[in-house]
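Scroll down for the structure; my scribbles are underneath it.
Subset of chains shown; positions unchanged.
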Amino acid sequence: MAKATQLIDNEVFRAYATYTAIVLLKMMLMSLITAYFRITRKAFVNPEDTASFGKGESAKKYLRTDPDVERVRRGHLNDLENIVPFVGIGLLYALSGPELSTALLHFRIFTGARILHTFAYLIPLPQPGRGLSWAVGYSVTFSMAYKVLKTAWLL
Amino acid sequence: MAKATQLIDNEVFRAYATYTAIVLLKMMLMSLITAYFRITRKAFVNPEDTASFGKGESAKKYLRTDPDVERVRRGHLNDLENIVPFVGIGLLYALSGPELSTALLHFRIFTGARILHTFAYLIPLPQPGRGLSWAVGYSVTFSMAYKVLKTAWLL
C-alpha cells in the first residue's frame, strides 16, 4: 500500500499545509463573526431564526439587514473569491518543486495580506488599505500560477 | 513515470475521495434546486432569462426575488463557506496519516451534518436544527485542521 504520509514529509508541502490550514480557519472565523453581529444587532434573514423573539410582528422586525452584518458577509465572500484560488493553485505550486524559501515567501505574504485584508474590511481602515492588501494576495496567487503553468504545461 | 494511482490505493485517501465527491455533488445539487424554484416560481434575475415569456412589461414582471429561491441560494452559499474548508483541510488531513477509523468518523459525521443542514434549511426545520447541524460540520473541520497543524507545522 502506498504511504500517503510521504507528501507530508516534504518540507514545501508541510509549509503549504500549515498556511492553507491557517487561511481556511481564518475564513471559517468569518462565519462566527457574522453570527456574532446577527445576534448582537438582532438582524436575521430566516423567519425560523427569530422564533425565539416571539410571534408575529414582534419577531418580524428582526428580519432586516444590518450594515455590520453585511460588511462581514462581504469580507467572507471576498475570502472565498481569493482563498479558493490560493488553495487550488498553491497545492499545484507546492507539487511543482519550488525552493522552500521561495515557497515560504509566497505563503507568508499571502497569509499576512489576507489577515490584513480582514482587519482593513472590518475596522474599516481608509482606502487604499483594503485595496492594497487584496492586490498583494492576488499577485502572490498569480505568481504561483505562473510557476505552475511553466512547470506543468500540458494543454 | 510516477504512478498517480498510488494515492488512490491508500484507504484513508479513498475514503476522503468518496466523501468529498459526495459532499461536492450535494453542493452541485443546490444549483438544480435553485433552477427548479426559479422556473416554478417564475422568479428570475437576468432579463435574457425571461425573454421566452414575451417582451416588455409582460416579461419584466418575472424579474423579481422569491423567498424560496433566496432560501436555496443562502443554503448554497453556506455550502460553499463550509464545504470548501472541508475539501481543503480534509485533503491535508488524509495525507497526514490518520487512522482509517478516525478518518472515517470525521468524514461520515461531516457529510451527515451537511446533508441534515440542507434539509433543515430547505424544509425549514425549527431552530436549533440548522444551527446544530452547521456547528457539527464546523467542529469536524476544526478537528481535522488541528491534526494537520500538529503533523505538518512548518511556519
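By letter and in written order, the chains are A and B; residue numbering begins at 1 in each of them.
One rule holds for everything that comes next: a residue touches a chain if its C-beta (ideal position, glycine included) is under 8 Å from a C-beta of that chain, and two chains touch if they have at least 3 such contacts.
All figures in this text were calculated on a predicted structure; none of them were measured in a lab.
S.K.: With 2 copies in place, how many does the full complex contain?
M.R.: 3
Operating definition for what follows: only the chains that are shown with their structure count from here on.
S.K.: When the C-alpha atoms of chain A and chain B are each averaged to a single point, how far apart are the two points in Å?
M.R.: So the centroids are 16 Å from each other.
S.K.: Using the touch rule from the top, collect the residues of chain A that touch chain B in their complex.
M.R.: Of all residues in chain A, those touching chain B are 1-5, 7-8, 11, 13-15, 17-22, 24-25, 27-28, 30-31, 45-46, 48-49, 51-52, 76, 80, 83-84, 87, 91.
S.K.: Show which residues of chain B lie in contact with chain A when the two form their complex.
M.R.: That would be residues 6-7, 9-13, 71, 74, 80-82, 84-85, 88-89, 91-92, 94-97, 124-127, 130, 138, 141-142, 145, 148-149, 151-155 of chain B.
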